[in-house]
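My structure is below; once you've seen it, I'll send some questions.
Other chains dropped; remaining ones untouched in position.
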Amino acid sequence: MGYTLKRGLMYRMPTHFGPACGPRRGPEGRNQFLGKDTRSENRVVAVSFLTNPDQLEAMIPEGVGLELGKEPVVTVSVTYMKGILWLAGRGYNMLGVTFPVIFKGKKDRAEGSFLTVLWENLTDAIVTGREELGFSKIYAELPEPELFPDKVHCTAGWLGFTFFDMVVEGLKPLSSQELKSATGLRGSGDGLIHYKYMPRTGVWGTPEVSCVTLTPMRVGGPPAKKEGWKGQGKIAFHRATWEDMPTEYMIVNAFCDLEIKEYRDAYMLRTEGGTVDDLSDTHILQ
Amino acid sequence: MGYTLKRGLMYRMPTHFGPACGPRRGPEGRNQFLGKDTRSENRVVAVSFLTNPDQLEAMIPEGVGLELGKEPVVTVSVTYMKGILWLAGRGYNMLGVTFPVIFKGKKDRAEGSFLTVLWENLTDAIVTGREELGFSKIYAELPEPELFPDKVHCTAGWLGFTFFDMVVEGLKPLSSQELKSATGLRGSGDGLIHYKYMPRTGVWGTPEVSCVTLTPMRVGGPPAKKEGWKGQGKIAFHRATWEDMPTEYMIVNAFCDLEIKEYRDAYMLRTEGGTVDDLSDTHILQ
């Protein structure tokens, strides 16, 4: 008399009300949004810097096939998205920190950007991303950036504690060549690389799921419009106590401690339209 | 050179910054908050009603050992919490829907309240509850209730769409006997029962985790203060389109369709102080 979970249909908790709707499944079924045209409006503000490779290695889990990639360059990017189809035209924002890694598994090999953490301001996106894809998504307040004629200022907070500031100053239009190569969070190489971990209930400290996942680079069409600016970038994470951020202070403080040897690229991109990539090609690396 | 996940320490994604802090682990280690005194202030507003058992059975997953309990009585409760230690004194709110079930497994047997869904207004609590405990937590806006001399009105929404209203009218103090037996979300019998489900990345429609979990009834000490009122209760879920609530419309609509044969108890409880129960006795039923 109860309900059966149908093989092949996507579910998330609570499973009792039918298959779940989300980025990779709409009310009409799987991949409903994949490849569809949108009126999306996105902005990415990103700053990169050269750091100490030892500090990055300390952020890579051992024994899962991951190692540091070529250059110890960290990219911090904030993305502001509107017109998302799976959210019925709404949007949300995200702040990610990546660096290059190489995966050498028993079967697979990949080079890409390791997504150490991705703060987002919408629970629904956080939950689907963690459980379906293995993205290390956690919550932050991510207000719209402050826009000046020659400057953009991005911030992030948690229940009122501002833990992050990023400024790109002296904004000048990207050349068409620079514009072509500039990308958002999806990064370079084979794509975004994640370490997925889910705890086992009641056996505290034991994983139920532990694997590396890959979100391949988008190979779909370009956005309908794209424009960009470059400038001088700067970032600052602000040291937090446990009382300031009782669930995230150690993450913020690790980035406070991260050496900034030299700033690299800093840019702002705006894109509009284009077709949906629902990330459903994300898979476990072995 | 990378980091090692230490057995016995609790982790959540991102695992790269050390063990996770949350309800069951503070900066000083596991069960840091368990049994500690608090200055917490909680309010529960709850309404029960008799419904059609066939409709409840349709919400129970088959083949996992669960079946409908004695009486098809649904309890809808909203809980407003302040002074939570693991959040460094902050609070959050939750809206849960439960009904009695029996678990008959190969090894275990339990009777308790099936937590079909628990809306919460804090991502951090949602993520730990889903991944560590198997609670079916999802996001909602849960503003403070509207308090009148003889009435309380609770609402819940998602990005501005109000999907739920609950009123308890004609409030009169509970007798000391009623007060003693009145409880919050933890429910009756052996405790709260959950169906935990986690999808496998890339093999869409296949579970990585699928099990029943139990959060035992609190046997710890009582709150320092407790007072309560009863009245005539009424609830209403408001039908939603996919555009209104693209990730939750099917959940809300299932409760819209649920027959209300007869209202039962309706009360408001306020408690203060007492010691922390961190729910770390939650475990998988087999």
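Should a chain be cited, it is by its letter among A and B, assigned in written order, with residues numbered from 1 in that chain.
Just so we're on the same page, a residue touches a chain if its C-beta (ideal position, glycine included) is under 8 Å from a C-beta of that chain, and two chains touch if they have at least 3 such contacts.
Computed from a predicted model, the values in this text were never measured in an experiment.
Novice: When 2 copies appear, how many make the full set?
Specialist: Identical chains making up the full complex: 4 copies.
Note that in this section only the chains that are shown with their structure count from here on.
Novice: I'd like to verify one number: the distance from the centre of chain A to the centre of chain B, where each centre is the average of its C-alpha atoms, in whole angstrom.
Specialist: Computed from C-alpha means, the inter-chain centre distance equals 29 Å.
Novice: Can you tell me which positions in chain A touch chain B when the two form their complex?
Specialist: Contact set of chain A toward chain B: 1-18, 20-22, 24, 26-27, 30, 54, 57-63, 66-67, 86-90, 116-117, 123-124, 126-127, 130-139, 159, 195-202, 204-211, 213, 242-244, 246-247, 249-251, 254, 280-284.
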